[in-house]
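Down below is the structure, laid out as structure tokens.
All protein chains but one are shown in place.
By written order: A and B. Residues from 1 in each chain.
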Amino acid sequence: MWTPELSLALALAIPAIGGVFVALLGSRPNLREAATLIAAVLLALNVAYLVEVAQGHPTLNLATLAPGLHLVFKLEPLGAVFAAVASGLWIVNSLYSIGYMRGNNEKNQTRFYVCFCIAIAGAMGVALSGNLLTMFLFYEVLTLSTYPLVTHKGDAKAKRGGAIYLSILLGTSIGLLLPAVIATHFLAGSTDFIAGGLLAVNEITPAISSVLLVLFAFGIGKAALMPVHPWLPNAMVAPTPVSALLHAVAVVKAGVFAMLKVGTYIFGPELIAITPAADALAWIAGISIVLASVVAMTKDNLKARLAFSTVSQLSYVTLGVMLGSPLAMLGGALQIVMHAWGKITLFMSAGAIYTATGKTEISQMNGLGRYMPWLFGAYTIGALSIIGLPPLGGSWPKLFLLQGAWDSGQAWLMVALIASSILNVAYLLPLSARGFFSPPEEAKLKKQPPMLVILPPVITALGVVVLFFLIGPLRDYLAPVFLSSTLAAEAAL
Amino acid sequence: MLEILAERFNYIPIIILMMIGLYVVIATGNLVKRLVGLSIFQTSVFLLYITIGKVFGGAPPILEDYKADDGYGHGGEGEAYGAAEAGHAAEAAAGHGADQAAPAADAAHQAAEVLYSNPLPHVLILTAIVVGVATLAVGLALVVRIREAYGTIEDDALNTADYSLESGSAE
Partner (left out) sequence: MQFLADFLPAGVAMHAPALIVVIPLITAALAALMPNGRVAWIVALITAAAVALLSLNLLGQVMDEGVISYHMGGWAPPLGIEYRVDMLNVALLLLVGFVGLLCVFYALPSVADEIAENKQALFYSAFLVCFAGLLGVTITGDAFNVFVFLEISSISTYVLIAMGAGKDRRALTASYNYLILGTIGATFFVIGVGFLYMATGTLNMADMAAILEANGHNRVSQAAFAFIVVGLGLKAAMFPLHVWLPNAYAFAPNFVTAFLASTATKVAFYALIRFLFSVFHPDVSFVEMSFVWLFAVVGTIAMVVASLQAVFQTDARRLLAYSSVAQVGYMMLGLGMGTASGLSAGLLHLMNHALMKGALFMALGAFALNFGVRRIKDLAGMGKTMPASAMAFTIAGLSLVGVPLTVGFTSKWYLVTAALERGWWWAVAALMLSSLLALAYVARLLSAIWMDSPPTHHGELTQRRLAPWMVLVPMSILALANIYFFFHADPLVWLARSAAEAVMGGS
């Protein structure tokens, strides 16, 4: 009997059970990798089914902890989209991980793959959560399960990075997010996600709404709104598949997804529009966008540069939420999809370069494009998407956000968005330029990178192109989440 | 003013002893002296209970003609028998065979015919004395062991020994 509720339960069970199998098969690497891939494929199929039935809002009660405290899964289009992104990219990332981990002879691979499974389970939990309590729980699971991944290398630098990672993420979640969740429960009687906004329905004052919005904005540390962003560049000590996971699939997307969900279903666009703090937070997001881009330009380490680029790109979503306009929020939702595919391409390329040449600094990567043309081609496509050029997927979120900024009368923020695009060019394209047009430093590559680290970025680069043309269905799927006025405004575009 | 002092002069030695006891505990550096101070402090409390329990003109609480109806006795004064004797200070002491208490602070209630002294405070204090003795015994035993382990019973020397041990093991 295949019911949507069963599917919801499976979305959590498949990665969890997969993790168990991976742990059990630890001594037989090929079987272990097969377990991961099978789990990833099954999950993707399951999520595909969920995407279909999302309009019906199937609900699954996981557990009742105490009177009034429930762990609930409730599917809706936004969550379905996030789950689809996460599960789809997990397959790609798993292939890549196999190539990377074996190509670099990394240690502790079983622990690595097990933590991956748990982290994906956490991401699924966040995507499908039906109330703040459930989301908070899986949010924390995500933090804790990715910590061993960040400190994977085990050296002093990794431990330091891991310490900063954990302290910022747990600190913000326990110190800011948790009181916000409990306060919401206290004010509204529950923490359920309700269309139109739980707090809006309960008529809270703008002052309290401001305080809560600030708590949520900085409490959701995974959204890397400045100044709670340092965990992100510090997490770059992790192996690149982890960074790809962090920056595209699970952690950061869970953060901005949480931000979007809170904005849409806890506050609601109308309440945000009248909340004084939302303007200030929109400006902080705008500053974040620009400042992070500027910092990115100063970094020579490729992964550090990409990390700050992510901080900047994530703030697009936060900006979308804070603008309080449905169109902007839709733009934010689209950014989740487009940025995921674009950024994972960039990160996987970085990892492939490292696997092939051992190089991490951009200044050393001259001329490598000649030896790895497909890889650098994929990187370039990903970069162009992030910059926001059509016909690549990343252009749509930019468009919607610009329109949303105009609609809410925050024209200055349009300047921030455009400036960001220009800065993106300045810090993303130099690698492509160096790769293709500069003379190489060495005569030939040390070793040919394994196919498994070249293929995935190429796949995701193609995905970025395809997504451009999928905007119609995406928009129609997500629009009901925000107001129906979205469609009307869209018609004017 | 003088009236109050005259009525409540019992509190003066109580307070004096209490303060002396506490002062000794705080001020002395010698462990045995500290225990002595503690005992003085506890003694002041005994005095407190006993003096407030004084019934002026009270007869010893022993019934001349004992009228028993059922084993558990009813009627207030008939209870004056059983003084504390059971083995455990816990269950035995407080509460058995108490008269209606007549605290010195309030006016004394007249019993039907005879005014009996109140044995309850004395019983409570017997218990407290036993507790005090037990505490003192354990305290002195500890002092003996401390002397064996450290070679001194002076507070300052002990502190130095303890902290140097701690800082010695600290990194």
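One rule holds in what follows: a residue touches a chain if its C-beta (ideal position, glycine included) is under 8 Å from a C-beta of that chain, and two chains touch if they have at least 3 such contacts.
Just so we're clear, the structure is a prediction, and the values are computed from it rather than from any experiment.
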{"item": "Of A:A48, A:A183 or A:V294, the residue in touch with the unshown chain", "value": "A:A183"}
{"item": "Hidden partner chain, touching residue among A:P67, A:P439 or A:P473", "value": "A:P67"}
{"item": "Of A:K159, A:R370 or A:R475, the one touching the omitted chain in the full complex", "value": "A:K159"}
{"item": "Sole residue of A:E5, A:E106 or A:E140 that reaches the chain not shown, by the stated touch rule", "value": "A:E140"}
{"item": "Residues in chain B touching the chain absent from view", "value": "22, 25, 31, 34-35, 38, 41-42, 45, 48-49, 52, 71-72, 79, 88-91, 93-98, 100-103, 105-106, 120-121, 124, 127-128, 131, 134-135, 138-139, 142-143, 145-146, 149-150, 158, 162, 165-166, 169-171"}
{"item": "For chain A, residues in touch with the removed chain", "value": "63-67, 69, 133, 136-137, 140-141, 144, 151, 154, 159, 162-163, 166-167, 170-171, 174-176, 178-179, 182-183, 185-186"}
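As a convention for this text, only the chains that are shown with their structure count from here on.
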{"item": "Gap in Å, rounded to a whole number, between the CA centres of chain B and chain A", "value": "70"}
